Every structure is written in structure tokens, then in C-alpha cells.
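Quick one: the structure is below, questions incoming.
One protein chain is absent from this view; the other protein chains keep their places.
Chain IDs A, B and C follow the sequence of writing; residue 1 opens each chain.
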Amino acid sequence: MSMRKISFGEAIREAIDEEMARDSRVFMIGEDIGAAGSVFKIFTGLQETYGPERIIDSPISEAGIAGIGVGAAMTGMRPIVDIMFGDFTTMVMDQMTNQAAKTHYMSGGKLKVPMVLRTTMGAGRASAAQHSQSLHVWLSHIPGMKVVVPSTPRDAKGLLKSAIRDDNPVAFFEDKTMYAWAGEVPDTEYLIPLGEAEVKREGRDITIVAISSMVHEALSAAEALAEIGVEAEVVDPRTISPLDTDLLIASARKTSRALVVDEGCQQYGVTGEIASVIADGAFYYLDAPVKRLGAMDVPVPFAPTLEGATIPDAPAIIEIAKILCGKA
Amino acid sequence: MSMRKISFGEAIREAIDEEMARDSRVFMIGEDIGAAGSVFKIFTGLQETYGPERIIDSPISEAGIAGIGVGAAMTGMRPIVDIMFGDFTTMVMDQMTNQAAKTHYMSGGKLKVPMVLRTTMGAGRASAAQHSQSLHVWLSHIPGMKVVVPSTPRDAKGLLKSAIRDDNPVAFFEDKTMYAWAGEVPDTEYLIPLGEAEVKREGRDITIVAISSMVHEALSAAEALAEIGVEAEVVDPRTISPLDTDLLIASARKTSRALVVDEGCQQYGVTGEIASVIADGAFYYLDAPVKRLGAMDVPVPFAPTLEGATIPDAPAIIEIAKILCGKA
Amino acid sequence: MAIDRNGSPAPDAEAWLELYERMFKIRCFEEKADDLYTRGHMPGIAHLYIGEEAVAVGICSVLRSDDYITSTHRGHGHCLAKGADPYRMFAELLGRSDGYCRGKGGSMHIADQETGNLGANGIVGGSTSIVAGAALSAKLRGTDQVAVAFFGDGALGQGQLYESMNMAQLWQLPVIYVCENNYYGEYTPNNLTIAGEILDRAKAFGIEAQEVDGQNVLAVQRAAQTVVERARAGQGPAFLQCTTYRYRGHHVGDVDRPYRTRDEEEHWQQNRDPLQNLKQEMADHTQVTPEVVNELETAVRTEVERTAEEALSAAAPSVSEVGLHVYA
Partner (left out) sequence: MAIDRNGSPAPDAEAWLELYERMFKIRCFEEKADDLYTRGHMPGIAHLYIGEEAVAVGICSVLRSDDYITSTHRGHGHCLAKGADPYRMFAELLGRSDGYCRGKGGSMHIADQETGNLGANGIVGGSTSIVAGAALSAKLRGTDQVAVAFFGDGALGQGQLYESMNMAQLWQLPVIYVCENNYYGEYTPNNLTIAGEILDRAKAFGIEAQEVDGQNVLAVQRAAQTVVERARAGQGPAFLQCTTYRYRGHHVGDVDRPYRTRDEEEHWQQNRDPLQNLKQEMADHTQVTPEVVNELETAVRTEVERTAEEALSAAAPSVSEVGLHVYA
């Protein structure tokens, strides 16, 4: 399959462009996504193509536009609600949790809410505590929601197209530090199903489960570990709800060691769920405890010297992997 | 120490009454808490004692009153914000997460937010999906927040008094099904420090970590298990953030088996964090995988026949414990 | 289409009788629901619409079945007025699988797609943005459907309503905001919770707003007719404040009602009963005889009783259904 290189941001844009072209029920609503093309400048020109009725600039009303998404989805549309910073999903928790995620169940399967909540995650831009959070674990706790955390342009495009076509509410988290990163995507149309993890690098000595941008930290850690004879298998869940537990457990059973890396805060975060799933499912195969590496449990500080210390990175991954593999 | 029996609701009320009498900075704001004495009827008469200025009936504005709590706490008061149903905490996540929990840190330690967010949890009343959730894991994920989940009148009173005196934002979750349950409390004033777990029943064969009302399911399960020779140790964290990891790990190391029970949904819930902490800290002592029992990952259904099936209970605990202890 | 005598054409006996029948059906349904609760057949609680029948019936009398409504915790009246089947409603109240939600929703979550009812809602104000989404959907799909939001005076406390009104007016969405002002939110009189003038809250966004006597079904119908026609013609949203009164407690269990006087209750029931009002109108201005009305009443009551008893013998959903409908 012939490929071409595009950025993560372009991948997001292409997915939306293709789905809007193919399905008139798809529209997007959010702040500064129209003429401005979003604050991350990934949608430049999209409003010219689809008009202000389908690329809707909203007031600064996160709760309101999320609710509008729910109502539009219930009545035959496929809204994409754009929440600029993941930190602001704190304002749409009621609409997503009490309405979007529960409507299908509460109505005994009659009503559907096929909407996508697109938002961001990831620190590292000196944006301080209210513009740097990775809050993807919250909606993963809510039955009825699906939660996607792509790590590459290829996954981002294929998964977003699937999310838009999904009949359920899907929260889609984009690491804002990755928008400019380039990667290969197929030339022709493709979809990546929700709920399937992918092995990003094969290895026999340790399983490193990594999420979103942490996949790249894990991969560079794996390179360094290879030099000391440790072959790490890097597994990317890609969708954290539903979670592809089979693949995660199989990998850990094979390598007998596991480390889970995520940029959300460690306490009560994604690493806890995944680590406990592996520790249970691979219990009789493990040579060492399953370790977790989440963001430091502090609000993200502004000063870059401090901020850097809170984010999981390759060196930290290497250090833990070495200990687990008795190479420390 | 001489004791007397009071209900869980009376314990909550006594804690607030005593702290309001002792500290003029303490006040409470919420819906129908004044003349109505709360929809759970636990505050009857409190407004007569302290007046409408200190027991404030608010409009139905959860976000607004949470924000008011933050502002009042920043400026020398000690507000208690009453959010009737835990399901409605979905509306105060921004105020709690982006403001209350981060203010002290973002201000470099200058500002403090000594407020208590009181709310409920727990299903079983045929109240359906929007009035039955246990969402305590969300704020436990947020650094800067403390989260308390009492299981007895004694703990509830002592912990709430400590929460009100604490200089940090504290989320306090009361299982609404326990308000009428009676239990012993000391006659004289007492406090229970936040962050200390308690062994509610000693045992040598398996550690059952249980939260809030699940403690009582665990205790009755333990009685049944004793009859077949399995001595379960029931540990109640009481505060899930900060979490008393030492006690939990020590107990699991002693018993070599552990089960974590919580009424929040299992996926990405409290059980994941605690199970992964134990699986890691007690790894070399465990004879079996750490198991988790959370609520079924579905919205809480209305029909009692269905609802009952979603809530963890003694029979389910017994079944898992038997398997872990090779008695199945 | 019935127009009251201040309008033209002349009184339409048949139409008036139909309005009466619908209101009477709601009253019988609610009295029966109360009876089912009192006799211990209905799990949980329900919020009765008795006394407010003219609002739902007047508004829905000018709607098409493909028009949308969003409803509240006090939703039985809206549901019936929009054309729902009492049997399936009773079955839902009783948690049976013949219910509109197969027993999963209960009183507070009945939805009926066929009649355009997007659902009752347990979140006060929760549907105020959903309704704008349904209206936006209609606009994007190029239909002339309108969307009506029923909400109580308590929902005026929720910021979401203002976010919704701002966008509905900006985008000229076909939304009718129907505020059912019954002067209380739960146990709190709304002079404690509402500052300023209710109508001004809509006018501030440039939205046409008027007050209507919610006990006069003909007045409600006339007001609704105008604003619905405007909305259908693409002339944007409107706001109706319907003053009304709930005869019963906040919910079926609220029998003492210490927060209001018996005199006040009697005043409304004696002088402002929507059923008596219309009966009088018919007596004064049509040939409809008391006998005809009595016959109709007997027929309706018998039918409601029959469906209730039928629902009592309907099957409960099998436990195997608990995991169904979480995802579409």
C-alpha cells in the first residue's frame, strides 16, 4: 500500500474532511474553528469548503455546545464537538456523562448519540496548570463512552474516521504537542477499528504499554534498551475504552515483565486500570511487578525546569525497564 | 471511651453542627438544605440554629455554588458546598479541578482553598442512571484534592470534622443508602485524621479492601467465609486520596491474597488504582492475582431486578474470595 | 385547530373536547401512578404533573408528531400530551420490559422517538442545550421541525439555559423554551432563588418572550401557535413563561409539604384548575353537555385503569438484559 507523509494535524483534518464530504450528517462545532481554522491552525480552509453551517464557530460555551452535540446526534446528525483544550472538558462532563453516555441505555436501546468529542491533552508547552492536563481517564470510567488516544498520523486519521462513523459517543484525545509531527499514512482511504491495540515494536524481554505521545518516548527508550540487550515490546492500546485487554495480557505473558506509561496523572489514572488488568491476566507469567509511570501527581507547573520533571519520558522509562530486567 | 448509637446522617449533621459552633468561618451552601433540611432530611433545624446566612439555600446552580465556595475559601471562610447527588458533581468539575485543586500550587503556596464538597454516592434506590452514580474516582485523580469515603457513623463524623478543618479542598462522599444506618460514636469530641486506613476486621487468609458501603458487604462476606475456615481481613481506606498505601500493602503481604471492592464502575475506577498498588507492593508475597470487584460497567438501570445485578455484594465477594483461597 | 373565544374562528367544540380529554387523561394517569406508588407497586419515586396539565396539552396541541420535545423529571404529562401510550408508560414506571425503555429508564427517563419525545431528564436544565441541538439538527437537515424544551422555574438557575438561548438566537434555531413556573423548586419557594424578571432573561438575548396563564389551556395553545409558527417559518426561538402549580408534593413521597400552605394549594385547585376552566368554557360557549363530558371522563379513566392493571401483570426484564444497550 503506497504511503505519504503528513502531519498529525493534517491527519485529523483529512479525516474530518473526508467524512464531511461523504456524509452530510457530519458537522463540527467549536470555538475559533471557522475562519481562524482552530487555535492549532489545523482546520484552515475547512470552513470555506463546507460553509459556516457545517463548520460552526460557537461562543465560549463548552457545556452548551456539548449539549447541542447530544441533541443533534439524537436526531439524525453526526456532530463533532471541538473542545480546544482538554482542560475544558471539565465543563462538559455532565453532558457527556449524564446525557451522551447514558441515553442509549436509558432509552432501552431506542435513542442513539453518535457524536465525537474532539479535544487535546499533553503538557510541555509552558502553558501551566489549566492548559496542560491529560484528563482522558475520566470519560474512560463512564460506560457508554468510547475513548480514543492516537499516537501517530496514521492511527489518528483511521481512528477518527471510525469514531465519526461510530453510533456511540466517542471522546477523541489529541496530544497538542504532536500536531506538527509527521508520519506515514496510506494514500487510499482506510479505517482503523476502535478497540484494537497495536504492537508498535516487537520485543521479548519487557512489555511497555504506552499511550498517545508516550508511545514515542517508549520507542526511543526501546532503542536505547536494545543497545544493552533488552528487547522491549511497545504496545499502543490506541483505544482505552474499549480496551484491547487480550493483546496487552498476551504481550505481558510473553515478555513476563510490564510497564505502563501514560501522561495523565498517575493516581487513579489510566496506568492503574491497565496495570491491574495485566497484573491479573498475566499473574502466573510475571517475573516482576507490573510498574506504572504516569505524570507526577502535581498540577502542571509553568516554569519549564519544573514542568519537564512532571512528564514521563524515555530516560525514566529506561531506568524502570532496566530495574525490571535486572540490568540496573 | 463511652459511646452512643446514632445514624450516619446524624453523624454528618453533628460534625457540621459542632464545627459551625466552634468556627464562625464555617458555613454551608446548597439546594434545599435550609428550611427543608436537605432532601435526605439530615439537616432539619440546622438553619434555625445558624440562620440563613450560614445555612444558605441556593438556586439550582451547582457550578456557581462550587465557584462561590472556592472564592469564599480563598478569602478566609471555610465553606461546605452541598451537592445533592454525586451525579451532579459532573457540573462542578471545572471549579474543583481547575480552580480549587490548583490554586494553592499555581499561586506558589500563597492562596489556600479550605473547602469541603459534600455529596452522595451509591445505588440501590431505583433512582436510575442519573441519581445513582458513584463518581468519587474522578476527583481522586486530581492532585490538590483530598477525597473521603466514610463507611460508618463514627468515621463519617470524625473524618468530616477533619475535612472541614483541613486547609485543602476535600471531596466528601456519603453513600445515601447509609444515612439511616446506626452505629456507635464516641460521646466526647474526636477527630479522625485524613489519610489513615483502618482494619475493620482482622484476618489472615485474604485481604478485602472495601470502600464506603462496600465495607459492610465485605464484613458480612467475611462472616460467611469464616464459617468455611477463611479468615478475611477487611480494610477500609476511609480516605482514597491521600491513600494509606502502607497499610493496604502490609495487609496483603500478610494474607498473600487481595480483593478490592468499590461501588464505582470497575473500568478506570478506584479498584484499578488500589489493585495495582497492592499487586506492585505485595508482588513477592502474593499467592494469587489481586482481584477487583467494582460496579458492573453499565449505566445504573431503573428496574430493581436489573439494578441489583450491577452492585457488588456479599455473595459476589464470597465467590471471588473462595476462588482466591482455593475453596471453590 | 382550536382557537379560544378571544380569537377567531368561533369555539370548536370538538377540538376543545379533545384538549379536555388529553388533560383528563394526564390527571388520571398521575392519580393512578400515585396509587401504584402508595400500594408499593412502583419502585423509586415519581414527580406528578397534576395541576399543570394545560401547559403540556396546550403546547403539544400545536405540534406535529415529528416535532421534538425535551422534558424533565416531571415528565409524564409532556409524554402523554405528545402522544405516548399509557400502557407502555405504566410498564416503564413499574420497571417492566414492555416499558418504553424496557424498564431501564423509569419515570425520570421515558423517551419515545416515535412521538418526537427526546426524553424526560433527571438533570435539572439538562435538556436546555439538547433541545437547541435538536433544533440545529432540524435546520441542518432542512426540515421545518421545531423543538420545544419544557423546563421548570428551577432550571433558570442553570447556566446552560443561557448558553443555549444565546446560540438559539444567534443561529435563529426553531426552539421554544417553555418555562413551567410552578413557584417552587423541590421544597424551596422560588422567590429565594430567582432574581429579577424571568422574561427579561430571555429578552436579554433578543428572544421574544411572554407570560401565559398556564392554567388556561386555550391561552397556552394560542400563545404556542404563534411562536411555533414563527419558529417553523425560520424566524427563530421564543420563550413562554407558563405560570402553573403542582397540586401534589414535589414527588409522590412528599405528602406533608411544610414549605407551603394548604390555603395556597386550595386557592389554585378551587379557582384555577385547568380542567374546571375548560369545562366552564365549554359550558359557556359550546353545546357540549355535562353528560358528554362525564361519559368521556368515565371512558378515559376506565382505559387508564385498564392499562395500569395490564402493566402490573407485564413481565420484568430478564437479568440477562442488564448488559444490553450500553453501546449501540
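Heads up, the rule we're going with is that contacts are C-beta pairs under 8 Å (C-beta built on N, C-alpha and C of every residue); 3 or more make two chains touch, one makes a residue touch a chain.
Predicted model only: the values in this text are computed from it and were never measured.
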| item | value |
| --- | --- |
| Chains in view that touch the one left out, judged over the entire complex | A, B, C |
| Full-complex contact with the absent chain, from B:Q47, B:Q95, B:Q133 or B:T310 | B:Q95 |
| Touching the absent chain when the full complex is considered, from A:D57, A:D167, A:E198 or A:E231 | A:D57 |
| Sole residue of B:V70, B:M178 or B:I278 that reaches the chain not shown, by the stated touch rule | B:V70 |
| Residue in contact with the excluded chain [from A:A36, A:A180, A:I228 or A:I323] | A:A36 |
| Where the missing chain touches chain A, by residue | 31-32, 34-36, 39, 57-61, 63-64, 87-88, 125-131, 296-299, 301-306, 309-310 |
| Missing-chain contacts mapped onto chain B | 27, 53-54, 56, 58-59, 61, 63-77, 79, 94-95, 98-99, 103-112, 114, 143-144, 146, 167-168 |
| Residue ranges of chain C at the interface with the undisplayed chain | 156-163, 165-167, 169-170, 192-197, 200-201, 203-207 |
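By definition in this document, only the chains that are shown with their structure count from here on.
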| item | value |
| --- | --- |
| Remotest chain, chain C as reference, centres from CA atoms | A |
| Distance between chain centroids, defined by C-alpha means - chain B, chain C (Å) | 37 |
| Separation of chain A from chain B, taking each centre as the mean of its C-alpha atoms, in whole Å | 30 |
| Per-residue overlap in chain A, given as positions that touch at least 2 other chains | 94, 98, 105-106, 143-144 |
| Multi-chain contact residues (two or more partners), chain C | 101, 103-105, 109, 121-123, 159, 326 |
